[in-house]
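Only a single protein chain was left out; the remaining protein chains are all shown in position.
Every chain is named by a letter (A, B and C) in the order it is written, and numbering of its residues begins at 1.
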Amino acid sequence: MTILNSEKVFRDPILGFIHVDNSIILDLINSHEMQRLRRIKHLGVANLVFHGGEQSRFQHSLGVYEISRRMITALDHHEKFDYEQDWDHKNDLLVQAAALLHDVGHGAYSHTFEHLFNTIHEQFTQKIIVDPNTEVNAILKTVSADFPAKVAAVIGKSYPDKRVVQIVSSQLDADRMDYLLRDAYYTGAEYGRYDIERILRLMRPVKDGFVFDIAGVHSIEDYVISRYQMYLQVYFHPVSRGMEVVLENLLKRAQVLFDKNPNDPIFFDLIKPIFALKNDIDLKDYIALDDSVFNTAFNVWQNVDDPILSDLSKRFLDRKPLKSIVLNDKTRPLIDHLKAKIQARAFDPEYYTGENDATDLPYESYSPKTGEEGIKFIYPDGKQAELSQLSPLVEAINGKKSIDRRFFFPRELLDDAEVNALYLKYKKTY
Amino acid sequence: MTILNSEKVFRDPILGFIHVDNSIILDLINSHEMQRLRRIKHLGVANLVFHGGEQSRFQHSLGVYEISRRMITALDHHEKFDYEQDWDHKNDLLVQAAALLHDVGHGAYSHTFEHLFNTIHEQFTQKIIVDPNTEVNAILKTVSADFPAKVAAVIGKSYPDKRVVQIVSSQLDADRMDYLLRDAYYTGAEYGRYDIERILRLMRPVKDGFVFDIAGVHSIEDYVISRYQMYLQVYFHPVSRGMEVVLENLLKRAQVLFDKNPNDPIFFDLIKPIFALKNDIDLKDYIALDDSVFNTAFNVWQNVDDPILSDLSKRFLDRKPLKSIVLNDKTRPLIDHLKAKIQARAFDPEYYTGENDATDLPYESYSPKTGEEGIKFIYPDGKQAELSQLSPLVEAINGKKSIDRRFFFPRELLDDAEVNALYLKYKKTY
Amino acid sequence: MTILNSEKVFRDPILGFIHVDNSIILDLINSHEMQRLRRIKHLGVANLVFHGGEQSRFQHSLGVYEISRRMITALDHHEKFDYEQDWDHKNDLLVQAAALLHDVGHGAYSHTFEHLFNTIHEQFTQKIIVDPNTEVNAILKTVSADFPAKVAAVIGKSYPDKRVVQIVSSQLDADRMDYLLRDAYYTGAEYGRYDIERILRLMRPVKDGFVFDIAGVHSIEDYVISRYQMYLQVYFHPVSRGMEVVLENLLKRAQVLFDKNPNDPIFFDLIKPIFALKNDIDLKDYIALDDSVFNTAFNVWQNVDDPILSDLSKRFLDRKPLKSIVLNDKTRPLIDHLKAKIQARAFDPEYYTGENDATDLPYESYSPKTGEEGIKFIYPDGKQAELSQLSPLVEAINGKKSIDRRFFFPRELLDDAEVNALYLKYKKTY
Partner (left out) sequence: MTILNSEKVFRDPILGFIHVDNSIILDLINSHEMQRLRRIKHLGVANLVFHGGEQSRFQHSLGVYEISRRMITALDHHEKFDYEQDWDHKNDLLVQAAALLHDVGHGAYSHTFEHLFNTIHEQFTQKIIVDPNTEVNAILKTVSADFPAKVAAVIGKSYPDKRVVQIVSSQLDADRMDYLLRDAYYTGAEYGRYDIERILRLMRPVKDGFVFDIAGVHSIEDYVISRYQMYLQVYFHPVSRGMEVVLENLLKRAQVLFDKNPNDPIFFDLIKPIFALKNDIDLKDYIALDDSVFNTAFNVWQNVDDPILSDLSKRFLDRKPLKSIVLNDKTRPLIDHLKAKIQARAFDPEYYTGENDATDLPYESYSPKTGEEGIKFIYPDGKQAELSQLSPLVEAINGKKSIDRRFFFPRELLDDAEVNALYLKYKKTY
């Protein structure tokens, strides 16, 4: 029996308390693989711009679990309509475990990491859940032999019950609901707030999914707009991305040096496997990687002989972002000229420049690619309507990718009058 | 000239914005030594209990700077009384630099660190400021040759102008004012809140210090009580301390192994100097230490041959705190018996038990040791009175040390009925 | 059947949502007598000092209901101990109805009102509940013939089940829990906040009452201190009381004029009965009185021939408080002299001065008068302890009445040098 005789709570500044009354959930939280997420920042390098944004993936995972738990609880506390198809509480533990574990395979500084090492964190999440050598797997198997596979399927979106999947992955899932609130709270950005309590109250279970009572149109419009604004203002921030380019170039340089001399002692045992094997890295070695290991590598590397690796490591640790201009029809033709100037200043453009695209698709009424549908509302008579038909604001961004494409270069170039003029014209800081 | 042509701001979730209009302050923030504080958690291991509490010493330092700036600004915006001795704005930069740098020498996991390695972070703060090899020192010297020494003197409380010192170190200084608000915000504890805006409005400069308008008695009483409650509820938390004892024992074990074999490769280059030289460590090596380096050491050590070091490292990374009972007249005589039981279970008491005292002196109307005085209030006619004479609540805790002394042991012992009974009786979780 | 098929919610800025799932509660909220409370300010005249404090008794009543509902709900969501005596949910509606109605008989500007007219609002609350002519009574009788009497007994503290009474009236009841949070929110005072969610989680039902898990000592200490501070800083505010004295003198003058000529048309039909009959006023006439009726009376009276009534009405509407000094051994002997001066300035001391005591007993470990006990905590083994034995802060204020006694006089006197000096010395604004 997995019900705890005493509900356990964790104080959370965003959600008040995280409530746990199932020993499986408690054991998962205490597992080796979940505790690792304490040492991985949720926002990657964004804390270098928003100094408050130092929250871990661990606390985000607790939040996603808690919101999934509240969703399920809320389903029992409202008027029942004929159109409803009741939620089967047999699925509660499955949903909550999937919500808690959805990010368990995330890597350190994952955007850059995955791009550079061709790793896919979703694959590692699946492995951690189904690999018989992990603590997570052992805990899940105490439920049933096929429980790990079920949890993995929910996270992988292949689980047959679409409603179970939708709580963990959709355009209004517990994951997004948590990170918007949490990132807003920690960064201090006002944009991410929305009325979660009202949204949870208006969720209705129907066949194959969840819809929302028509009364909730504006609350959910507000959530979609909040998300859109967080992307543009926080997640796309050009200074964060100037740090990401430093990080990417630094790891690229390390890879080149590693490929030349894999036994160079600057690649200590914990860091070596990822350079050697990339996506084929052993699961155990992957799990050993966290922000601290990378930071320690940069700490070591700032003193190595290679001047590029050393300089970039120092720039990363001391927060010296590359500067940027937007790439468009006017600036694209100037890039080669700019690179020549950069080279003339003895900066290797391979390691001191970069292009970086920030893209987001804020809302899609229907995704031709995945077949995923938009957020649906229901009238008392059972008729449904999709959000972009009801909200002119959401219609304005429906299906439109937000793209911010930039060229990054060393700030030292700003003392060149031509570059400086270009920068002032095209830095575009909104 | 050091005034920036454009005020620079940093979004802060607690204070709204941090405002910087002096290029010296901006350069100090961007220095190597200050940026290091981004990688040191302000609360040490308390984030292992309060999962939100992951804020860095860097952001706390920005907060202390900002509060010192607001204090100085507020002095110009109120009724002038005959008793006032005006603040000399020539001191502004000195105060703000000292506030920003007051923690620059802090170590990683500093409670445990200092205890074990006999280091004193205040000494490293002084060194970083006056050592000609640091970036901080170079920046400060652009003000004047003696400016580093002045800043160091303010932080070291030896600066002759007592008012300058009081803003940075006193019973109501910018340091405490920031950490209470910040720790409350991130941990989610309600206790740390108080009315900072009102307190700043009521601060009055007099000869040799600052006093507060008599109208502020209850606001400041509330601040003192808030601080008292944060200590008892957050800073003294027995589970944090159960993790601190794990950390301490783990480092103690590492020291023993290092002393046996200083060339053991488990002591990689970054971590070696602190075990070898302790307080005599080179400044450069000290500055290279941060939370990441220690976490990486534990990451390495969880796989070493020594079973104690390996096990304790794993316990620390996976958050397995020792359990505890309070030490008092009833339990003290039982400790030897308890240790015997622990030993019988093959846990070496040297590394699997510990005593830990949490103490705080919440308020002192007068410190016989340092001569430091309590918080003073002033009436319109210039008569002064000290807080504990005006507030029965503060009088109740005045000069009384809060002490919580505990004995820690492995949770595995809780399956022993006798230990479990003792634990239930003496765990005392308030 | 009284369960609503759809839970009804009211958006509340302090508690998020007020949840109603019982039609009796919904009907009571919609009743004539409850809706009247929308037109009575909770803080009487304190909004004249804290301009945000305009909340009505109606919203406070909803809040008390909601907290009582959460208390009862929370009892089901925690570890069960041997010492517990389970809460009988048959009492839920009784508790919630009593919580909602506890203030239904409150008068407008009730402090002054009751003092002057010798009315006791508790008696009118009882009458409204048991009188067969009220809507409230009719609704309650649909539950059972004796339900009105039961609700009245709970509010009157004579109901035999002490636990039911304790939720509505005790040192930690839903009433106090709501008004602290609500008054703090609207006035903007920081003091009233405390951790309500944690307190509700730690409440335990035992024989004859509720106790709290020992883990909650500091949360409840914080609540008691918050209440103490709200009294001293908000409820005792000398400027509010300067307005109360104006109000009291103005009503006193009106009574004198009424007694001379009860048919004077300045006493319009709505206002007449209270001057004529005082506590013997008909229930219907009492229920017709609200803040608006009194404000309209003052509006009329500012233009009447009687110069005192006219002037005091104008002072009240235009917020011209009397000034005050504290009454103590030093000032008491000067009052006659002061009154002579006031008279010399053609202000009748009868109507332009006043004494006003603000008193509060912040906490009592045991009340010899009522036999009521303090707040109790329970250890896992069932042993109990009382709050003041566990908290030195609470011990410091235990059983000690806070008293602030003042003499009020017209601000015009401040241009007299002697009075002004006295005022500056004894206004004591903390």
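Heads up, the rule we're going with is that a contact is a pair of C-beta atoms (placed from the backbone, for glycine too) under 8 Å apart; a residue touches a chain by one contact, two chains touch by 3 or more.
The model shown is predicted, which means the values in this text are computed figures rather than measured ones.
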item: Chains in view that touch the one left out, judged over the entire complex; value: A, B, C
item: Hidden partner chain, touching residue among A:Lys141, A:Lys284, A:Lys330 or A:Lys400; value: A:Lys400
item: Per the touch definition above, residue among A:Lys8, A:Lys157, A:Arg193 or A:Arg405 touching the missing chain; value: A:Arg193
item: Touching residue (missing chain; options C:Phe117, C:Tyr185, C:Tyr366 or C:Tyr379); value: C:Tyr185
item: Absent-chain interface as seen on chain C, which is shown; value: 10-14, 16, 30-32, 35-36, 38-39, 47-48, 50-52, 54-56, 58-59, 62, 185-189, 268-270, 288, 290-293, 295-296, 299-300, 314, 317-319
item: For chain B, the residues touching the chain missing from this view; value: 5-7, 9, 16-17, 77-80, 197, 201
item: Touching residues (missing chain, whole complex) on chain A; value: 190-191, 193-195, 214-218, 221-222, 225, 228-229, 232-233, 380-381, 390, 392-393, 395-397, 400, 424-425, 428-430
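The rule we apply is simple: only the chains that are shown with their structure count from here on.
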item: Chain centre separation (chain A, chain C; CA means) in Å; value: 50
item: Euclidean distance of C-alpha centroids - chain B vs chain C, Å; value: 43
item: Inter-centroid spacing, chain B versus chain A (mean Cα positions, whole Å); value: 32
item: Junction residues of chain A - those touching two or more other chains; value: 16
